[in-house]
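One protein chain omitted, others in place.
In this document, chain identifiers A and B correspond to the written order of the chains, with residue numbering beginning at 1 in each.
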Amino acid sequence: MAKVVAVTGNEACANALRQVNPDVCGIYPITPQTDMMQRFASYIADGKVDTESILVESEHSSMSACIGAAAAGGRVVTATSSQGLALMWEMLHIASGDRLPIIMPVVNRALSAPLNIHGDHSDAMGARDTGWIQLWSENGQEAYDNTIQAFRIGEHMEIRLPVMVCLDGFIISHSIERMEYLEDQEVRDFVGPFKNFLPLLDLDKPKSYGPLILTDLYHEYKRAQHEVMTKVKDVVLDVAKDFEKLSGRKYGIFETYRLEDADIAIVILNSAAGTTKDVIDEFRDKGIKAGLLKPRLFRPFPFEEVAEALKHVKAVCVMDRADSFGGYGPLFMEVASALYPLERKPLLLNKVYGLGGRDYLPSHAAQVLTELHDISRSGKVNVLKEYIGVRE
Amino acid sequence: MKPKGWKDLPPGSVVLEGGSAAKFKTGSWRAFRPIWKDENCIQCLFCWIYCPDMAVKVKDGKRGDFDYDYCKGCGICALECPGKKGQKAIVMTEEGK
Partner (left out) sequence: MATTLTLKELSKKEDRFTHGHRMCSGCGAPIVVKIALMATDYPVVISNATGCLEVSSCISEFTAWNVPWIHTAFENAAATLSGVETMYRSLKKQGKMDREVKFIAFGGDGGTYDIGFQSLSGAMERGHDMIYICYDNGAYMNTGIQRSSATPLGADTTTCPAGSVIPGKLRSRKNLTKIMAAHNIPYVAQASPSHWQDFAKKVQKAHEIKGPKFINVIAPCNRGWRSKTNDAILLSRLAVNTCYWPLYEIENGTTKITVTPKQKLPIVDFLKPQGRFKHLFSPENEGLLTQVQDEIDREWEKLLKEAKTD
């Protein structure tokens, strides 16, 4: 029986982790994630989980310890944000290269400099090439659901990869919303017991983790890693199907909203999607066929499916809450690549919005949709990449 | 041996066989060859403990010959060898001479 609660995104993720009851957890504070691991620490202190925590002295050590723990053979979690994720960067590659299914909520926050504690996607986007699976979440409910599903995805015997569950700092991590919790037992049954794979603590079969591999085999190892990523999408969908049976909530590799017959569309991640949907409704009421695509699985990126979903649209704006300075926004680059093979492609726009927690307002969505509407009729794009909601 | 393709690799580059380096012979690195002279050996086993390459064979606590498959010819054993009555039990000779 689902339980209806009013909780923050951080609280929801902490609760998901409690319900999963992992073996080891790396804990280190960083705004806006702090509160999630703090809550988890109190579950440990109150004996509500069997987890052993490692109260590390940095995020680099947190990920290092998580890698050691996961290689040893067990279920491992941690969580971070922003600079913390940046500090982990080196180790993120090692977690995925060693094929260790560590689960990590990432409470998205801007990167320094200047120092800023508020939400944007610079942190997780900066980690998009680290070999981790990335699931993105619009709200607390999705963050909770994604966290639970992440275990099944990452620990799948064909996959064995670490997973980041992304949720927007403060907007989601600290806002209270109504959501549904599953029963503890339901979650435990859904996730299942941890299945070991080449555990280091198998003392009778001594293994060496982390060899030096030079020109003879490195290229092959990376090819094998690429191959695993190609299998992730189907696993994500299978797990989502099971999760729907349990929760009644349906997940795909992305969500579409009024996109089927749309002439214009916005592609946008996480919490801003909610605001955008409202404005799309307003435009629909005015007779403008607007729609939305919200990626859930960003790594691996579902190129073909995204192209299929957008191919009929006349003009698409990809909205990035991060910038790849000197390039287009990271989400834009993926969507543009996805659309490239199409013979008839939508016209494309890239807008950078909401950096460092700058509010994303309905008026911003309206501005973009109006521009898209004009473009869809004129066939002309004036400025391809542009910041919005910025003072001149 | 045919080099492995990407489909043949263990996930995560984990080396599954402990001590497999024994298949890699390092004896060809040697420029100087230690020669063991049993008659001068007092069985102190210093050569064995100080050998960086585990290239001194010892069986049932008794020193045997060098394992030339692995000996890199550093000469630590010869230098540390106390010998008997001023006579070293290990002497270094140039390889190929």
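Everything below uses one rule, namely that a contact is a pair of C-beta atoms (placed from the backbone, for glycine too) under 8 Å apart; a residue touches a chain by one contact, two chains touch by 3 or more.
Please read these numbers as outputs of a predicted model, since none were measured by experiment.
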Which residue of A:D129, A:E158 or A:D202 touches the chain not shown here: A:D202
Candidate in contact with the missing chain, chosen from A:E57, A:D261 or A:E343: A:E57
Residue, one of A:D23, A:E255 or A:E282, that touches the chain absent here: A:D23
Footprint left on subunit A by the chain that the document does not show: 23-24, 26, 50-52, 54-58, 60-62, 64-74, 76, 90-91, 94, 98, 200-203, 206-214, 216-217
Footprint left on subunit B by the chain that the document does not show: 15, 17-26, 29-30, 44-46, 48-55, 58, 60-61, 67, 69-70, 72-76, 78-80, 92
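Methods note: only the chains that are shown with their structure count from here on.
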Rounded Å distance, subunit A centre to subunit B centre (Cα mean): 53
Subunit B contact footprint on subunit A (complex, rising order): 97-100, 160, 197-198, 205-211, 213, 216-217, 220-221, 223-224, 227-228
Subunit B - residues contacting subunit A, complex: 3-7, 9-16, 18-19
